[in-house]
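Note that this complex is displayed minus one protein chain, with the remaining chains in position.
Showing chain A:
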Amino acid sequence: MGSSSSPSKQKRTSAAGPSTSPLPATIAGFAVLPITYSQSATHILYVRSHSAPKHKNSKGKQREELPEGRTLFVVNVPPHATERELTVLFKSCGTVERVLFSTGGGNGSTDEQEADGAESEDETGMIEDEEAGDGEGSGSETDGDNGPRPKKKRKIAQPDGPQVVPLPSVPLRILRRTGHTAYVVFLDASSLARALKPPQKPYVWPVDTETPLGLAHYSTLYSFLRPPLDVVRAHADSWMEAFEHEQAKKRQESKYHKGEAIVDEDGFTLVTRGGAYGKTLGGGVGVASKQFVNEHGEGAGTGGGKRHRKKKTEKKEKDAFYAFQIHEKKRKEIIDLKKKFEEDKANIEKLKQSRKFKPY
């Protein structure tokens, strides 16, 4: 670390005075938005209008959530930013409809990258890297945070199921990894254009005083995590009720019913036994070994079983029957011995080089 200190100093001077040496207005297709934290510290946001991925597998749902034309893609969001703070930050440009944080972790916006991948040449290699690394995961962007939410909504929306009593919630900051991204959806397209234009004066980061920071944050968190017992009870009980309701419904919908044999599409009947918990699937026919059930799970009807039958002991040949075999074996032993000996020798030579054998 000491070695890197001299170049760093140089850099710090450059970073310290952003006002004196002007920042570039754009970088790799992103507008550079300086945000002042304090007099000495300026944070940089990189913004661009969101363009939906042209993937074949891009989902309609996502298109709905992030309407093209009025969605701002923001990179390098401060780790402690809240929805409200971002809303306030862009207030001068227009009304913000909502803010979506990406998980910050893995592959937030490969699509974004890809959309303009061809724009700058020196970036393409890197993008490909990212693509390759992410592989199948590329679609998961933005789902991390808001994915479960609609699901829950759906559950609650169901009129027939029991309601889940939610745990109390308090405004708490969720710390995300530094340098993560977010989508800011404006109410109209003109605000987006305004947001992309570099401002006259750098924006000042609005600190939301209602969501606590620092010590207050931690003590709030601490008490938030320890809700009153009756709330916990109500939550757990109602949740389980909802869960059981769901299960029951699923069971009804399922083609597998207790006491009926499971026949897969090839017409094979799965033979299982009762299962550890009594009410696993099917079970009308005979008994499969417990091992079978454990290894293949309930759903696995095909393909598994044969593999294990092959495990028969291979025919043993006597390897010391002919004289030459014995000789060869002996010879091999000796050669191995020598090899090891030579290895040791080489090892010691190496150690000798590093002057290890001077005891004092």
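Some notes on this structure:
FYI, a contact is a pair of C-beta atoms (placed from the backbone, for glycine too) under 8 Å apart; a residue touches a chain by one contact, two chains touch by 3 or more; residues count from 1.
The rule is short, and it goes like this: contacts and distances are computed from a predicted model.
Candidate names were "Trafficking protein particle complex subunit", "Lipoyl amidotransferase LIPT1, mitochondrial", "U3 small nucleolar RNA-associated protein 22" or "GPI ethanolamine phosphate transferase 3", and the UniProt protein name of the unshown chain is "U3 small nucleolar RNA-associated protein 22". Of the listed residues A:K197, A:K249 or A:K340, the one in contact with the hidden chain in the full complex is A:K340. Of A:Q163, A:S190 or A:S219, it is A:S219 that touches the chain left out of the display. Although one chain is not displayed, its contacts with chain A can still be listed: residues 1-2, 4-5, 7-9, 11-12, 14-16, 18, 21-24, 27-28, 30, 32, 37-38, 40-44, 46, 75-76, 78-80, 107-109, 112-113, 120, 122-123, 126, 130, 136-140, 143-144, 147-148, 167, 172-179, 181, 207, 213-216, 218-219, 221-222, 224-227, 229, 232-233, 235-237, 239-240, 243, 247, 276-278, 295-297, 299-300, 303-304, 307, 322-324, 327-328, 330-331, 334-335, 337-341, 344-345, 347-348, 351-352, 356-360.
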